[in-house]
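Partial view: only certain chains, each at its native spot in the assembly.
Per-chain numbering from 1; labels A and B assigned in written order.
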Amino acid sequence: MPIDPRFFAIQGAVTLGTWAEMAGGVLSGKADKQVTGVAAAGQAGPSDVCYFEGRPADGAQVSDQAAACLVTSEAASHLPSGVVSLICERPKLTHARICAKLFRVKPVFSESGGIAPGAAVHKTAEVSHGAVICDGAAIGEGTRIGPGATIGPGVQIGRKCQIGSHVSIACALLGDHVKLEAGVRIGQAGFGVVAGPEGAEDIPQLGRVILQDHVTIGANSTVDRGAFEDTIIGERTKIDNLCHIGHNVIIGRSVAIAAFGGISGSCSIGDGARLGGRAGVADHVRIGVGASLAAGAGVFRDIPDGETWGGTPAKPLREYMREVAWVGKQIRKRKSQ
Amino acid sequence: MPIDPRFFAIQGAVTLGTWAEMAGGVLSGKADKQVTGVAAAGQAGPSDVCYFEGRPADGAQVSDQAAACLVTSEAASHLPSGVVSLICERPKLTHARICAKLFRVKPVFSESGGIAPGAAVHKTAEVSHGAVICDGAAIGEGTRIGPGATIGPGVQIGRKCQIGSHVSIACALLGDHVKLEAGVRIGQAGFGVVAGPEGAEDIPQLGRVILQDHVTIGANSTVDRGAFEDTIIGERTKIDNLCHIGHNVIIGRSVAIAAFGGISGSCSIGDGARLGGRAGVADHVRIGVGASLAAGAGVFRDIPDGETWGGTPAKPLREYMREVAWVGKQIRKRKSQ
């Protein structure tokens, strides 16, 4: 996905040559090709640089659209033809470090407080004293921004939104009628860690957050921006307090997530799904359309459309309840003998 | 319960006629009767309008004190006599939408920062630069308000309270010696969702939060205001970080709730109860006086006074521990065979 320049400062004109030089690799031809994006190996498009780190033979799974791929010498020959190989020893770490140098998130910062000169605030919008609106941000008709809220550079907020006290928004696009209660955090870096020679290092998070119309998010919940893709929450989805939505998650329409709901990175949640309190979903899992999770469910597998699951690890709720009942019965039997 | 005008703006003089007109119903007589409140069906008093949506025959369970009840035509004949029926197709949705029009929460907002002219701050109270105190709020003797805290319209705070940095308080009454650590959120809308024709809609939350003397609440915890009733936390109750107290919850005195405790809507927790870390309680559950929950317990049923429960779904702790031990033993037996 191309890096969005509203949210990230791009250090110079980035070409395949830039990447090759920084990765310490050799590049034959194409060095002046502009590459404006980064991506996961499987989703990379024609202007994206990705990395591959895994069993060499699996290199064939790298998108054949990718402009280039950081890769070990063992795996390089397995990449699809047409994808430029940039050979290096630790592709994931190298990709992260180069991204950190080339793309810097624009900081949420204010010299003078209030509305920056380069922000566009509709004349009917109300911005409380103490709120900060950074350059390039836009606030739509009738939207209200509460005291102390911070609206980062380039953030776009639609019409008739209600942004509560102390909300932080960065790297995000919001539709109309979005309601964020106090202390909501939108668009901070997701949790990505790679092992380096001296210990753990943060992986740059270069995506965005998109909140569609009529989304409501409860107090102190957090929605991380995507790593390479976007984190997206669909129309009329309602999220309770103290929930966490990880990077690259895609949530459909009219989903309800009760307090302490946790959606790990790259999950998808179908339209109309309902998550009880403290339901958690492991990364890359798909929750089907209209599916339900019982309170406290811990989900590690895809859930088909319309099913109700519970327990940890979650399974169909009826099955789980039968297990719970059966175990209880065995104990009572033993006691009564 | 009557709507508290310190926290909610009431749109004009609300009468039974107003409701009837907005619900699209027909009303014979009584149209000019003032109705200042709203309530759940079972608790409605003589000036409250409630709704009923369920099996028609259960309409008899609506409070016979209610001024009026939004109800389907099938259920109308089952309401207690004396309760005015306002017939409509989707009573819950209609009630929510009318509430949203008639009663608006007064926004936490500040034109000029600092202490609003209509706020009453005791001369010995200390209000940090950067805090916002809205009109109608009152701050008692010796109370300290930290930087960036926002005290909404009409909020009453007692004596010798300590309100930390970035705390948000709205729609709430606080006693004396209340201590709120940084980032606590008091009085935002609880999580109420109703299905509408275009998807999920928020249900207006029209109650308050009451924190009694010597309540302490840890960093980034959230206490939602009631839907129709109040959310109440009793004297000397101590709540750790990142806890969530849902709407209409009633907590007794000297209760201890460790980190990540989650109390769903309309629960009651008896005096002196102790909840271990990450204990969760499903909605409408009663936890008895002096009861204890083990860390991680997920409670779906009432717990009698003085008992200790654990596990998910929670049961008496000894029973749960026996089950855990028994299952472990079966596995070890099979391995050794």
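FYI, a residue touches a chain if its C-beta (ideal position, glycine included) is under 8 Å from a C-beta of that chain, and two chains touch if they have at least 3 such contacts.
Source: prediction; values computed, not measured.
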If you could, jot down how many copies the complete complex is built from here, 2 of which are displayed.
3
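Convention: only the chains that are shown with their structure count from here on.
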Roughly how far apart in rotation are chain A and chain B when fitted on CA atoms, stated in degrees to the nearest 5?
120
Nearest whole angstrom, what separates the Cα centre of chain A from the Cα centre of chain B?
31
Residue ranges of chain B in contact with chain A within the complex:
107-113, 130, 132, 148, 150, 166, 168, 170, 183, 185, 188-189, 191, 193, 195, 198-202, 220, 222, 224, 242, 244, 246, 260, 262, 264, 278, 280, 282, 298, 300, 312-313, 315, 319, 322-323, 326-327
As the complex stands, chain A meets chain B at residues 126, 128-130, 144, 146-148, 162, 164-166, 179, 181-183, 214, 216, 218-220, 235-238, 240-242, 253-254, 256, 258-260, 277-278, 295-296, 311-312, 324, 327-328, 330-331, 334
